[in-house]
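Left out: one protein chain. Kept in place: all the others.
Residue numbering begins at 1 within each chain, and the chains themselves are lettered A, B, C and D in the order written.
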Amino acid sequence: TTGEPAADAGPAKSLTTADLAGKTIGFIPGVNDPFYISMQCGIEAAADEYGMKVSTQIPQQFEAAVQTPILNAMVATAPAALLIAPTDAQALVPPLTKAVSAGIPVGLVDTTLADPSLAFTSISTDNAIGGGQAADALADLIGKKGKVLVIAFKAGASTSDARQKGFEDQIKTYKDITYLGAQINDNDPAKAASIVSATLAANPDLAGIFATNLFAAQGAATGLRNSGAEGTVKMVGFDAGSGQIEQLERGDVQALIAQKPGEIGKLAVEQVVAHLTGGEVKKSIGTETVIITQENLKDADIQDAIYKESC
Amino acid sequence: MATTTPPTTETSSTAIVGHDDLYRQPTFLTSVVKSDTFRLFLALVALIVVFSVLKPTAFPTLSNTLNILSDAAILLVLAVGATFVIITAGIDLSVGGVLVFSSVVSAMVMAGIGDGTPLTLIIGLIVALVAGTLWGILNGFLVAKARIPALIVTLATMGASLGASLLITNGVDVRNVPFSLVEAVGSGTVAGIPVLALIALVVAVMFGIVLAQTRFGRYTYAIGSNAEALRRTGVNTTRHLIKVYALAGLLAGLAGYLSTARFATTTLGGHSTDNLATITAVVIGGASLFGGRGLMIGTIIGVFIPVVLQNGFVVLNISPYWQQIAVGAVLLGAVYLDQMRRRSRDR
Amino acid sequence: MATTTPPTTETSSTAIVGHDDLYRQPTFLTSVVKSDTFRLFLALVALIVVFSVLKPTAFPTLSNTLNILSDAAILLVLAVGATFVIITAGIDLSVGGVLVFSSVVSAMVMAGIGDGTPLTLIIGLIVALVAGTLWGILNGFLVAKARIPALIVTLATMGASLGASLLITNGVDVRNVPFSLVEAVGSGTVAGIPVLALIALVVAVMFGIVLAQTRFGRYTYAIGSNAEALRRTGVNTTRHLIKVYALAGLLAGLAGYLSTARFATTTLGGHSTDNLATITAVVIGGASLFGGRGLMIGTIIGVFIPVVLQNGFVVLNISPYWQQIAVGAVLLGAVYLDQMRRRSRDR
Amino acid sequence: MPASTSAVQPLLQATNIKKSYGHVQAVRGADFTVYPGEIVSLIGDNGAGKSTLVKILSGTVTPDSGTIEMGGKEIKFDGPTSARDHGIETVYQDLALAPDLDPASNLYLGREVFRKGLLGKLGFLDRKLMLDNAQLQMAQLGVKLKDISAPVADLSGGQKQSVAVARAAMWAQEIIFMDEPTAALGVVQTQQVLELILRVKAAGISVVLISHNMPQILEVSDRVEVLRLGQRVARFNAADATVDDLVTAMTSGTMEVNN
Partner (left out) sequence: MPASTSAVQPLLQATNIKKSYGHVQAVRGADFTVYPGEIVSLIGDNGAGKSTLVKILSGTVTPDSGTIEMGGKEIKFDGPTSARDHGIETVYQDLALAPDLDPASNLYLGREVFRKGLLGKLGFLDRKLMLDNAQLQMAQLGVKLKDISAPVADLSGGQKQSVAVARAAMWAQEIIFMDEPTAALGVVQTQQVLELILRVKAAGISVVLISHNMPQILEVSDRVEVLRLGQRVARFNAADATVDDLVTAMTSGTMEVNN
């Protein structure tokens, strides 16, 4: 893990770790999925060590307009600190500014803001690097030549954009690979499936697909299977829910870029504690990704990287 | 002011006007060709022709046709139910949630049994159908008995069924469904045709016949046309409405099962727009949201128009931003063509 | 079978039945208290009381009240337009897309000018209103002139306006909007009340008066009640319908501007559910999707019920999965209470 | 059947029926009697409450209070089904047709005929039979439809009314209520309906006729009951009454002495 020391370390009033017991951390993920569930597990486990409670509220869609009222209501309950995966890099700035001015320290997890300075910490996967890794992995799988497609889960979501960008920048370095561009599935697996089958119809020689999150991967794998192209067309997916692992085992998918949501959660709680107790706070922490393939799947550390379904 | 009484010629017989002159019985062919649905069908054909001409190597191929069929299958099953609901002047926004719920409980049961024998698959199917039907009955009860507007009822049950699914799964998709289900139903084919598509077509044809030929269908039209008139003839309209929503639930249950088979997992996060897609298909097909009108053949065409559009645009590799615009434009065009003839009658 | 002619007593006068006996003029108070909307209002009050009792420290606070007002503001602006549309028996699914489009073009213009002077903000407002209105006119034209079902029209323009927004922004939200806009409108307050909420309330009251008191409002009811009757009286119903959709577009444009101010950016991905939320609010408020009925005060209450519910459940820290179920249940309950009295009349 | 004496037991006897809509009292303590096999006219000014009373007596509307007896036994209609089970059919003033369905479907609405055999068991309709019979019924009323498969919405005013009349006539067993059945009908069709009414009576079925056409009423009725402001104010033997008697009773607000 990397990180730079925070500019303004610690809040006005410092507590001892003993004071933390019974206090609540509010957690608002981007949407309901195994990635955020694993993160919630990490947060709850870490909070438990300090006797803190976690109150989680989940938007039904990965949308700022859906997330904002939840945030506002959460602020009304005055938690000791708030951890949030903003669904838009800018749209969440005003309500989060209000939260901060209401005296609630805000930490960003997974996604981030265009200007994260209002948060005392932001912790996320380096998604651009992850996208680049996906490009390399896919290039290897297809022998560094052929047509590739990206399924972006949502236009405008910082993680989706960064993964796509990272992938695009890296895939350009392979001169024999033709990049077909990105199609957007709006977090809808069925849409991803039909995009894949239609692309295959237009490009029967499609060589590879990169799916930027698990909703995209789930649908893309289905599309391949329906067209009988599973295995022939190579696929790299972001995220490693159990469903993705199963697809990997079956050979529908060849590689997964796994994030470390549990660790993001754990680190986030540590930063909350540091912030509340006047310890040293890291303003920004990047977590790594792990590439999972059939070959390394059985490794113990890789098994750890698989997202949790319950804590 | 004086009134005038202008002159009048008394009648004298000139020609007997035959009664039957006033009505020219159309031949079967002309009545098909002049029907609304036929024009819609032509619009669909036109779309297919255009895409085929623009991308002859990729669009009109067997495999792409099968793609389109698979993409449309689950939507079609939902739309069959929605056709009944909409003809009653109702609306069902809950189908996506009910689909997910049925998918979840049936997947859990199958996973619980743990093997992939045909019996297990059949048990799973029954569970899905029952689960869907129960939600449908709840919808129907609240609409017909409690008289709460269908929009509110089904919006509420959409949230409730999705919430219940998340609760029982703890928010995580059920994935250990028997793979035999995926092989047999999800990606299986019979005579080269995807099983999913076959099931959907059988469902559409079967319920198309029910709608057109049976008393159940007739009451469905009558409720949408004038529920009070039907009630006054002594029909229990409440019960019929409940049955219609139950049918929509049953089909959403079936769709849930098919979805599990297709994706090899439940798809908790993926069905928030199914309701609009379904209603759109039915309305494209010529049914009126005000009830009393609609045909199953229209719904079938109405399902395929957006699916073909979406497939065609991806095949043409049109940028996704343009796609949204183009889909809208073509949709309007197709429906407009169809609509031109309907003017004379009311809304 | 023989027929009988039973005996008859000839009439003889006993009592004169006064005509006015047959109708008891209700007092103003009883007519308010017995009105549908009042019961809905009571349901809202009941909700607020329950939440306040359960969480007295967090729910009934000034700051939380202001939160709720801000959360409701943009939805309310949209719902005001939708009230008109729904009373005409129409539907507008495009508001989310039109909101985004207006937000995008006005943000781009303001960013282009580059300063944050009041003039710039006003230009931005005008751009947003014009953009929204143009989409609304397009909707109205296609619905009223081309006679395409409103559901299809507005679904198509929803996609088209969103697609256009994505195209002109290249899918990246416009972020460099003048911060003065955010300060003045987005998070500004007047006498402690959020400017957003003030604007929304002014809009609601103003158009509530238009609906109730002006010819524009009356034609709106008349079109939804019996468009053909209005047409036969010589009113240009096409033009009026276009105006109604234009108004909905205008208000979506305003909502887009307010959204830019609130979020300090355009929110390309954030409005796919605005249409259903809006329609739901109007229908909770007592308007009928079949047209001819609805009140602005109902819409206002109808906007606040779901917003208060959502806020209250989060404040109570109810598990999010349960929330979806609970929201549905409470919604049904509130509308049911309100609906009980409406039975007698038609759908 | 006994001769016309007060000893004849009423077929249907409604007593002190009340019904309000909101603040409006539509029927305020009305009585009404139908004897077996008679034609009784129910007359009254516009808004007197005739249609409301008919809806109550045919189970379509639930009264606020009052009793209804058939054959001396009190009955409670819970919905039109129970009225139908008592052999009551009604031609409603608003016709109560499904405008999107064709005349045949409307005639058989709620009494569809199934096909023979398995298909019938499955709920399949015998459309041909219903269509043919419908055409027959309509022809008996002097109505020839140009396009028998056109939805009722497309019919002329009189044609619509004929469909409603034909339907009630087809199914009645004990009583037909006819709320202004000839209002929209042509001369010939009106005559046919009056003949129909006499045929129905001859078959032992009672007819309750609502009409504003006084000569017509005196022509066909055995008795006349008069409603005013929601109450019965007079009863006449048609043979003894004149148009003037009827008009006076309808308009001058006297209330009958209970007999």
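Operating definition for what follows: a contact is a pair of C-beta atoms (placed from the backbone, for glycine too) under 8 Å apart; a residue touches a chain by one contact, two chains touch by 3 or more.
The structure displayed is predicted, hence computed values, not measured ones.
Only one of C:L66, C:V100 or C:A222 touches the absent chain when the whole complex is considered: C:A222.
The chain that is not drawn here is touched, among residues D:M130, D:V143 or D:I197, by D:V143. Considering the whole complex, the residue from D:D31, D:D100 or D:E180 that touches the absent chain is D:E180.
Within subunit D, the residues in touch with the undisplayed chain are 21-25, 44-48, 51, 93-94, 143-147, 150, 154-159, 162, 180, 183-190, 212-214, 247, 250-251. In the full complex, the hidden chain is touched by subunit C at residues 19, 22-23, 210, 213-216, 218, 221-222, 224-226, 228-236, 292-293, 345-346.
Please note the rule applied: only the chains that are shown with their structure count from here on.
Between subunit B and subunit D the centroid-to-centroid distance comes to 40 Å (mean Cα coordinates, whole Å).
Per-chain CA centroids place subunit A at a distance of 36 Å from subunit C.
Once the centre of each chain is set as its mean CA position, subunit A and subunit D turn out to be 71 Å apart. Residue positions 166, 171, 272-273, 320, 324 of subunit C each touch two or more of the other chains. Within subunit D, not a single residue touches two or more of the remaining chains.
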